[in-house]
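Contents: one structure, followed by commentary.
One protein chain omitted, others in place.
Chain IDs A, B, C and D follow the sequence of writing; residue 1 opens each chain.
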Amino acid sequence: MELFIQQLINGLTVGSVYSLVALGLTLVYGILHIPNFAHGALYMMGGYVTLTAMSQAGLPYGLAIVVSMVVVGLLGVLMERLVFYPLRDAPPLHDKIAAIGILLFLEAFAQFVWGADYQTMPTPYGNVVTVFGLTLTVQRILIIASTVVIMMLLYLFLKKTFIGASIIAMAQNREGANLVGINTNKVAMMTFLLSGGLAALAASLASPINLVFPGMGHLVILKAFVIIILGGMGSIPGAIVGGYILGFSESLGATYVSNDYKDIIAFAILVIILTVKPNGLFAKEGH
Amino acid sequence: MLEVTNVSVRYGSFTAIRDVTFSVRSGEIAVLLGANGAGKSTLFRTISGLHKPAQGEIRLDGERIDSLPPDRIVQRGVVQCAEGRKLFARMSVYENLLMGAYVHRKDKEGIRRSIEHVYELFPILHEKRNETAGSLSGGQQQMLAIGRALMSRPAVLLLDEPSIGLAPLIVEQMFATIKQINEEGTTILLAEQNAHAALSIAHQGYVFENGTIVASGTAEELLANDDVRKAYIGT
Amino acid sequence: DSGNNDDGKNVVNIGYSGPLSGPAAYYGERTLNGVKMAAEEINKNGGFEVNGKTYQINVVSLDDKYLPNETAANAKRLVQEHHTPIIFTPHSGGVMAMQVFNQTDNFIIAAYTSEPKITETGNKMTIRIPPRYDGYIPTFTDYVMKRFGKKLAALPTATQYGKDWTEQLLPYWEKQGGEVVYNTSIDFTKDTDFFTIITNALKEKPDVLFIGGPSEPTAKVVKQARELGFKGGFIVMDQAKLDEMKRTIGSYEMLEGAIGVMPLVESKEAGAPQFAENYRAKYNAEPSSESAYNYLALYAFVEAMKAAGTVDDPVAIREHMNEGLKNIPEDKQVYIVPSVGEDGGFESKITVGAVEKGKVVPIELKK
Amino acid sequence: MAVFEKRHLWLAVLAVLALALPLLVANGYYLHMMTMSFIWMIAVYGLNLFAGYTGYLSLAHAGFFAVGAYTLGILTVKVGLPFWGAFALSCAFTSLLGLAIGLVALRTKEHFFAIYTLCVGYIIYLVIDKWDSLTGGVRGFIGIPAPSDIGPLSFQTPVAQYYLVLFFLFAVIFVMYRLVYSLTGRTYIAIRNSEELALTLGISTMKNKLASFVLSVFFTSLAGALYASFIRFLGPDIAYVTVMFDFLTYLLVGGIGTLAGPVVGTLLITFLSQQLQFLQDYRMLIFGPVLTLLIIFYPHGIAGGFIRYQAKRAEARRLEREANQTAAELAASRQGRDGRYVKEG
Partner (left out) sequence: MFLHVERLTKRFGGLLAVNDVTFSVEQGKINAIIGPNGAGKSTFFNLISGLHRPTSGTITFKGRDITRLPANERAKLGIARTFQTTHLFEQSTVMDNVIIGHRLRTESNLFDAILRTKRHRREEQACKEKAMEVLDFVGLTGVADRLVANLSQEQKKRVAFALALATDPELVLLDEPAAGVNPDETEGLEELIVKMVEGGLTVCLIEHKMSMIMKIADRIMVLNYGEKIAEGTPEEVQNNEAVIQAYLGGSTVA
């Protein structure tokens, strides 16, 4: 039982990171219909910027994360302006390939600037806490707590503010949004800003328990795609729930099924779900 | 109020609108008649800023609006109810209307009143307010599109073929509604194929063919014109 | 080309194909750095002399993204366009793809991989550079078993290297009366967090963890194991280096009881300190054994060319490898490699170290 | 018709060039590159048939490529079948697998199909990676034989292998050509354009999609089997998404849904990436943006762009002709229609 709960908490930790990454991905997908394969690269950039802000500018961890969210958010905006905006009328496949181009570039860029090797991100929250026989570090509690807070804020923003609603409106009809006076360019940029910021946050929170390196985006990006499909593409609650489902299925699958095949478990779950419900778990009924 | 001067619009090398000049006076209903592909929608999209004209000027109350982005044009009070409706398919009817008031988003009380007004005009929307827009039938969607356009309390309302695919009873109501909206103070530019009904509520009319205006006049003049009757009214 | 270059000097091209972009680039770069550093040193000292002609070395490196088919294409290109008698590559897939044609196309594969299969296929023109890891196993086992106990949990990296290690270590461990309580691999390219796996391993109450992979993530495994309350020792497979792991987690404190290869920086070999210093100066990074072994290998090849009296007859060069190894100048001997074995593998003298009371101490090798 | 013949002439020139290449360049590197490119091309044709002509983007094709390759390896090395028997069986097996997966996967549409197949591809990768005893896992699979002789034909030399691969490439192009201009091909294109409409026109969309998918998988597995017998070493990475992305890049840069696209795109990209080798570690710094820019500025790919350009010119000529005609007609009918409308003013 203790093991089970410990693994639940482990799943909660990774699930939080997955959810954050998937949220950014699903936002961009939902609004601009771009499956942004470069999202993992934004995650990676988030790790490096935080690290650099700490080591070069000497900023404290928390502040470095904020800086990183802004920088990577702006990087996302730049991406939207330079690549996805010109491609807005192109068939969907083009976005994917263009995104792959960006991904290759950003990884090479990180390698060029920061080198190819692993780097360590220090955290002030390294202490271990043990409650009821469960082991946690403060960093892990921080990951879980800040994810929950960010998700609630995001939900309130989208549901309760007009600006947030404009994001949802644009997701459904870009021209219609234009016609009611929404500046769709601004919304698109804002979406990428949010998406980049969330990726940077996820990376900055997760890096102290892993490492920072040019390929670190690969750790999360495929899983994030699985999650947003699981949750229905473009669905925000879906991304959150999907993230945690994947986190739990990994930790419990590794414990009770097989560690070697735990990744297959996650993908197989998805394939089974899509086989039964071809439009995803949270798909809204079409018209 | 709305002046279009020497406007041409191109799609690539194809000129959809050639050197068009006309105006809509404040408080009036002007109607654009024209066959399919004449360029009515193109003109509307250009006025709304969704296309940039290749040449010419568009002015609202004397100020140029042809270089403004679409959202700024809506803020100025030129609102379009477009062909194809462009609704937010997975939002409810109510939310669609709410989004229509985007430019007045600070004015909570105003929004409430506007919504009530729209429900009065189209009771069916009230009945379906919690359904998603995508599940409405063609005609209901058209009403919602007009309702949504009204939510931004336009000074000039552009209606692109509002009667398309509507039942006769509804068409009649629709024109009555348009007239009512106009009488409440909104200037209206209407694109229609249903010339008879359109001219019967309009003040001024323009006949569009192949991207240019080939005739214009008051509604009575156009109704009295045999060729116009023959081509667009069919009796 | 091997021949004259612009200023009339003779040049030997040495080929390299490895992952220089993508997730494995850090590894590719380290191996390439060693080769390049040796070449530059040789060139700076005026090149080397064969049959009265003085040659400079030119390293031609190509990226293969870790893909065997790219390695094969690169090799074809290196041989065709640059007439390289020797091609370095740091992954077994690339080696195997080249072995299909290296004997007909006539070039030596300088393979930085400890995969035994590459030398078992009987390819006469392949040199395996790194030491065989099976030499470590008795010493490692003996040390941790005595110090911590008989229960072992194996958490190696999910690569061929990790698998090979595991397959050698576990039977030996059991033969020595030990018990393997948990065995799974960690995939550093797919796992974001190792808590789950380590939790599962620790619930079996092991005395020793067998870990390994690139130093940095391996260090993270150590750290998380300690966070989860593990008090025992570690067998660290030779890919990870104790000193690099220490850099990642800050001190040797958590590594107490870990046994692994002697860090290069602690090595007492003649060439090691100078190499480390030069490497730091040149690449602004800590040296690793990947760099050092490839560095040493190029010296050995150059000496073999001298001994063979040719720079463009790979067969002759291969035949003189033993002489080449013997003739490496003493100050370049980062490691001691007395000879090439029957199978074409370097027979290195290995050194082992363990962390005791916050310091790495050398451990006597068990025969 | 003249255009038709001109196209045939071009094809003939290219075919002769391909046939003569080993005689023209003695460079083993170029021969190797070309052989590899041809193998990719065959795989990309497979992708093109389904994504370009039938309208469904499958991201599992790298997986099928790997299944084709590994099956050949397992059948020759572990089972000990003769090469060509194993070759045929590996394509057949992969196609059957494609059939099974297609039956389920094709219930999904658009992005869901893409991601579904992405997951299928990833599962294939994981299985290859983890199923050590069968595939050699991360160690890779070695010892695959070169194609065995067929009568007097021997495939031991690189030149012979080049011709072998070229033969299969020609065969695939021939089949594609026949297909695209046939009723069956039109049916696929109809499904791509609107599945609902195709259905109400009495076309069994599921059956057609499935046939197209299986053939597409067959092409890709053929490429995989050729790869295995050419490189003769297999690692799980050939099933990985990066290979899939490469296929897509070739297809898109060349022109999706065009017959020439796979050839043009594959040649261009493989050679471009080889030419950028001098940049070493930083070549992706250039290659990435070049790829993105190509996509932005040549959205239809090289071949697609060219076809469009030709179509546009033809349309412009037609419009010009019509304009001249109607101008004449108008002039003739003007007199009778004066005063039809009230004049402006």
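Criterion: a residue touches a chain if its C-beta (ideal position, glycine included) is under 8 Å from a C-beta of that chain, and two chains touch if they have at least 3 such contacts.
A quick note: this is a predicted structure, and the numbers were derived from the prediction, not measured.
Shown chains touched by the hidden chain across the complete assembly: B, D. Among B:Ile164, B:Ile201 or B:Leu223, only B:Ile164 touches the chain that is left out of the view. Touching the missing chain, out of D:Ala198, D:Leu268 or D:Ala303, is residue D:Ala198. Screening D:Val104, D:Val159, D:Ala211 or D:Leu272 for touch with the missing chain picks out D:Ala211. In the full complex, chain B touches the hidden chain at residues 35-37, 135-140, 142, 161, 164-173, 193-194, 196-197, 230-234.
Hidden from this view is one chain, which touches chain D at 175, 178-179, 182-187, 189-190, 193-194, 196-205, 211, 215, 315.
Methods note: only the chains that are shown with their structure count from here on.
Geometrically, the chain at the heart of the complex, using CA-atom means, is A. Averaging Cα coordinates per chain places chain B and chain D 47 Å apart. Contacts with at least two other chains are made by residues 281, 283-284 of chain D.
Looking at chain C, one finds that residues 21-22, 25, 29, 158 touch two or more other chains. Here chain A touches chain C in the complex through residues 3, 6-7, 10-11, 13-14, 17, 107-108, 111, 115-120, 128, 130, 135, 137, 140, 206, 209-211, 213-215, 218-220, 250-251, 254-255, 259-260, 263, going by the rule given at the top. Looking at the complex, you find that chain A touches chain B at residues 162, 165-166, 168-169, 172-173, 175-185, 284, 286-287. Across the interface of their complex, chain D is touched by residues 35, 37, 83, 86-87, 90-94, 96-98, 100-109, 111-112, 116, 222, 225-226, 229, 233, 260-261, 263-264, 267-268, 270-271, 274-275, 278-280 of chain A.
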